[in-house]
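Could you have a look at this structure, given as structure tokens, before my questions?
A single protein chain has been removed from this complex, and every other one stays in its place.
So that you can tell them apart, the chains are marked A, B and C in the order they are listed, and the count of residues begins at 1 in each.
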Amino acid sequence: MDEYLIYVGGSFIRTENRLDVSCSFDNSVFAYTYLAGKEDVEHSILMAQKASEELKKMPSYRLEQVLNEIAQTLKADRRRLAEVLALEACKPIVYALSEIDRAIQAFRVAAQEALRPPNEYMTLDWTLAGENKEAWIKYFPIGLISGVSPFNFPMNLAAHKIAPAIAARCPIVLKPASSTPLSTLELAKILDQTDLPKGAVSILPSSREVGNLLVTDERFKMLSFTGSPEVGWRMKNDAGKKKVVLELGGNAAAIITPSAKIKDALKKCLIGAFSNAGQVCIHTQRIYVHQTIFNEFINAFVAETKKLKIGHPLEAETDISAVIDEKNAIRVEKWILEAQKQGARILCGGKRHGNILEPTVLTGTNNTMKVNGQEVFGPTVVIEAYQTFNDAIYMVNDTSYGLQAGVFTNHLDEINKAFEMLECGGVMINETPSYRVDHMPYGGIKDSGHGREGIKYAIYDMLEPKILVKPK
Amino acid sequence: MDEYLIYVGGSFIRTENRLDVSCSFDNSVFAYTYLAGKEDVEHSILMAQKASEELKKMPSYRLEQVLNEIAQTLKADRRRLAEVLALEACKPIVYALSEIDRAIQAFRVAAQEALRPPNEYMTLDWTLAGENKEAWIKYFPIGLISGVSPFNFPMNLAAHKIAPAIAARCPIVLKPASSTPLSTLELAKILDQTDLPKGAVSILPSSREVGNLLVTDERFKMLSFTGSPEVGWRMKNDAGKKKVVLELGGNAAAIITPSAKIKDALKKCLIGAFSNAGQVCIHTQRIYVHQTIFNEFINAFVAETKKLKIGHPLEAETDISAVIDEKNAIRVEKWILEAQKQGARILCGGKRHGNILEPTVLTGTNNTMKVNGQEVFGPTVVIEAYQTFNDAIYMVNDTSYGLQAGVFTNHLDEINKAFEMLECGGVMINETPSYRVDHMPYGGIKDSGHGREGIKYAIYDMLEPKILVKPK
Amino acid sequence: MDEYLIYVGGSFIRTENRLDVSCSFDNSVFAYTYLAGKEDVEHSILMAQKASEELKKMPSYRLEQVLNEIAQTLKADRRRLAEVLALEACKPIVYALSEIDRAIQAFRVAAQEALRPPNEYMTLDWTLAGENKEAWIKYFPIGLISGVSPFNFPMNLAAHKIAPAIAARCPIVLKPASSTPLSTLELAKILDQTDLPKGAVSILPSSREVGNLLVTDERFKMLSFTGSPEVGWRMKNDAGKKKVVLELGGNAAAIITPSAKIKDALKKCLIGAFSNAGQVCIHTQRIYVHQTIFNEFINAFVAETKKLKIGHPLEAETDISAVIDEKNAIRVEKWILEAQKQGARILCGGKRHGNILEPTVLTGTNNTMKVNGQEVFGPTVVIEAYQTFNDAIYMVNDTSYGLQAGVFTNHLDEINKAFEMLECGGVMINETPSYRVDHMPYGGIKDSGHGREGIKYAIYDMLEPKILVKPK
Partner (left out) sequence: MDEYLIYVGGSFIRTENRLDVSCSFDNSVFAYTYLAGKEDVEHSILMAQKASEELKKMPSYRLEQVLNEIAQTLKADRRRLAEVLALEACKPIVYALSEIDRAIQAFRVAAQEALRPPNEYMTLDWTLAGENKEAWIKYFPIGLISGVSPFNFPMNLAAHKIAPAIAARCPIVLKPASSTPLSTLELAKILDQTDLPKGAVSILPSSREVGNLLVTDERFKMLSFTGSPEVGWRMKNDAGKKKVVLELGGNAAAIITPSAKIKDALKKCLIGAFSNAGQVCIHTQRIYVHQTIFNEFINAFVAETKKLKIGHPLEAETDISAVIDEKNAIRVEKWILEAQKQGARILCGGKRHGNILEPTVLTGTNNTMKVNGQEVFGPTVVIEAYQTFNDAIYMVNDTSYGLQAGVFTNHLDEINKAFEMLECGGVMINETPSYRVDHMPYGGIKDSGHGREGIKYAIYDMLEPKILVKPK
């Protein structure tokens, strides 16, 4: 069984608290690591402060080199890393491979953006007071970053915090999810081989109590959290003077209009609904289909859902595997049954086998049912009919969340309306809400988040402008 | 009869060559001015060189003030100025008023852009050679500008050269069209009342021979020409070392698809085809209508065309008046009859009454006929049917020109295709090719032009970047 | 005695709680207004929500018009408004006039920026997943804004919240300082005459308890606070899900090097130290002078300080008047005496006459003394000698604050070092830290703030990006 040391201020260490890591498919423990203690957080902070001074002095081209090296090493070890990821996250291997590819791209983009801070050269003589003066605005590293990353994309969502932090010359102390610490610790080994100063990155699996220091310690100037809305918003209140960026979840929806290419829409919705067993922030949890094509769509959708292959994450044909743990498996099952009791119909799936939930299609739901109105984070989707496009928009918006939405249409007036009226961070035309490429601005409004990620945007948040006013 | 002095290096003067200005509607001479000689060009250049030094020192807020003052004075005198314009250009008063409004906007936008040069603050340490260095890129005035503006929008197209030049701190010597010198000379009076240094702007009506000095004199660093393709491209060859921006014409086309709102399209095409008697660079000269709606469209279009009121430019109800002079009236008439001989059908109009041409609708044309393939600059339009959207695009592109195009559609796939494939400077969705707002980038490709205008873009062309590399 | 109604959701109303407004110079009450209650906050929110829908639909040019109209009305009534401001803030009239001018500029700049959101057009095909797609990023209003503005610049700092909010199409509910509510209520009268929807702006003088609703109510999506660090940071913890921008204070410092033009530096430092009786966020509270010029500088500085004329704010020759209230006058006096006890020397001033403090120069201080290390917000300055430039930077940085700093030097190496190493939001070369023009990014780091104001930057904070991903 593999042992993973944790990465504290530039050193790989053991602690007294062992943390077993298992694959949820069969609950088999396949590796172990350690939980960091408060003193490890303290040591990471002290080393980060030292690294901060060194990072500030690194020329841009060395940042670019380091980030590209990380990308290359990830690429060289892609298969093995995907297998570690697949096991710890119980994610089908094909998706695990794709996640590694996305992490590679995150580091590559960060390498390029490291060269392009949003510095400005500003005229000041807009009034007499500015006569014969001009200004330069330069972006400096904000300081130490704390990061908390989730279990569902343990490699890529950590990469979305670490890569920008390096590009911004900010040290980062990151707490991965306790269920999936290995991918980030693999990343730590790669980072440790680069020219980065020791302490630039620390990876600390930890208890919530210890992890809370990442939220409250005032030496961190920014907290970047990806996880559940409940936890995220509480952190914001506890964060003191630091900046807070929250990437939370939601109950994202797609709209299928009559002008859509139905087959294409269906194929994409199937993936949006069930990839990673629905444990995706932008999981396609709700689909609103125009009434004239509703029956056609839902029948075909159920038929395709039934073909999905449930299996072990390392098997190449697996479409869907277990959810992250039993607690969540039971919760999702309960939500489905509760919806059924409240009048929803289960068109397929709905059963739990240990930690595995069958991919489940429901209809006849409304937003008071948890499978519709709350974030399920499981392999369920509700499909409902709508009459007018305005109705569809109303239903998509009638929730406290607002991450992304998808609209399948060829009509400009609908696209315009969707863009103006859908309350969320992103509208995908002819794609599901689950669509994301790594350099685009990503994040939610309403209860779904605070701020944006997407390499360049994450970097900008980690920089602090300073203006130099000078005579000219 | 009103006398207008010409504006030479900051002074209003007479010369020995009087230039009568008439209204083409009835050939009545209603004012006169003077033709500049070579010595006037020389004096303008010398004064411009002096003004250049003073302009360089003006703080941005004073540029902003001057430009806003010009806008306010134009606004205060709007009605009278529109009447002068209407008479000299034989332009219906309602369109003349709208042209004054656009000139006002040109100066207002220039006032704002004067504060916002595209200066950059650049990191240099992308390689070892740039280590510990950084750079500022600042935009300086390019130097003296020469401008040549056309008769069809004598106020606004002059404003599109003068306003950016002031915002860029570049003196400008402008030759207005000989048939329409008065609007720019009115503008000269307004400019002269501001704080601009004398010589910052000169307005020199002149013969082509004298005007040619604006093309060839090497003390001008940029030539901005709006006019016919033939003249423009010749100028480019004669321009020596100076930068050249050409805003030429074309035979712009609109496409009407079945998903369009037909009434809206028809109403806009009517204006695009006949406003200012078709003497517009982006005159809607060709309309391609999907075969399924062709008959409906063309019948309605002809019916509406017949309702247009021909009259004196100062009468409020006039939709269409005379073209700029007899030579052009005869030419357009000839082109129409030639097309008829070659097989085209005249559905309405086609007759000439002195300098007035009836608004003319033709069909059955092809691009070997001048009314289709050449720039008519008269009140004609050809309307043809198309089968597939690809056919329509092919027909729009099958010409040596490429200024703007209009597409009436609600379908995203057609919009995408139009944007990618139409060979021109601008594609207007649900508008005719004649659409323009004054701050947008405007200009053609192929034989239709070289470079872009549209206040900000014109300013940028009048600026020269200089980089400062410094240790950091 | 003038009565001012408060501005609640588009209506001017009285409440049961009268609020007297006095001039601190002689404690004379010269006007009164009312304190808003919780129901007034509620009504303001409801009206703001309605206004929000109307604001969203307003085309940009109407926003521009409204903002320019406000600027013009301020300009037309400049003298009277300055007198109201002078009395309520006890600010010498010459500075009050200048503050009105700055508020005018704030609205003018906002008018221009309303046309220029930072929308982006992004390529997505950086990996296979983005092939044949592209994206637009459009900035939408974030929603309702709450603002809390301070007594020291009651007109301009309110303008810095209201003007951006209008430009961003966000309704705003603003609580002015209780001691200086009149300027904003004058502004309310001007706003009420424009085309803005009722409820777009509310001005609610209120108790701290009622005002706290602006911090805690979740219907506000952003809180913009200008005031003391202590209050500001507490608000951040109470703000729930909303975005928070804090413009706080500090103990800003200037460095005078031997290459400086001493007379110029002295003149500017005198204004920086004593304008508005030091009640300025970027008050020049500390001056570090190179030891070789220290004696010369400090002697001349004390001599000039003694020439400052204390008087009534409405008298034209007054340089300095009373501080905002007795409580603060007593506090500042106490801090001065405490410093003296701890070893500091008072070189001039140091005495209190009612609410008036003499302009006070101290030396021999260190950062454990409140006059050096805390924010004084009174007419005091400490002047100390330094040996090396590095020493000076160390002393400027050795505090928990970091708003702005000034460096008087002609040497590039010192400028570079200052820009890199001074921990603050802005470094002014050959200006005091008190320098600000209204369109520049303004704000502090460390305990001095969170985020930036400066029209464009404030607008950007009030906007939320939304991405549209589409096929191309």
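Brief remarks follow.
FYI, contacts are C-beta pairs under 8 Å (C-beta built on N, C-alpha and C of every residue); 3 or more make two chains touch, one makes a residue touch a chain.
Just so you know, these numbers come straight off a predicted model, no measurement behind them.
Though it is not drawn, the left-out chain touches A, B, C in the full complex. Checked against the full complex, the candidates B:I13, B:A303 or B:V437 give a single residue touching the omitted chain, namely B:V437.
Note on the undisplayed chain: of the listed residues C:T127, C:S178, C:S207 or C:N397, the one touching it is C:T127. The chain not displayed touches chain A at residues 112, 115, 412-413, 416, 420, 470-472.
Against the chain not displayed here, chain B makes contact via residues 101, 105, 109, 122, 124, 126-127, 129-130, 133, 135-138, 233, 236-237, 240-241, 243, 415, 419, 424-431, 435, 437-442, 445, 447, 450, 452, 464-471.
Contact between chain C and the absent chain runs through residues 59-61, 64, 115-117, 119-123, 125-128, 130-132, 136-138, 409-413, 415, 429.
Assume only the chains that are shown with their structure count from here on.
Overall, the chain located most centrally, as judged by its C-alpha mean against the mean of all protein C-alpha atoms, is C.
In this assembly, B is the chain whose CA centroid lies farthest from the centroid of chain C.
Its C-alpha atoms superposed on chain C, chain B is turned by 180 degrees; the angle is given in steps of 5. If you average the CA atoms of chain B and of chain C, the two centres end up 46 Å from each other.
Looking at chain A, residues 122, 126-127, 130, 137-138, 415, 429 sit in touch with two or more other chains.
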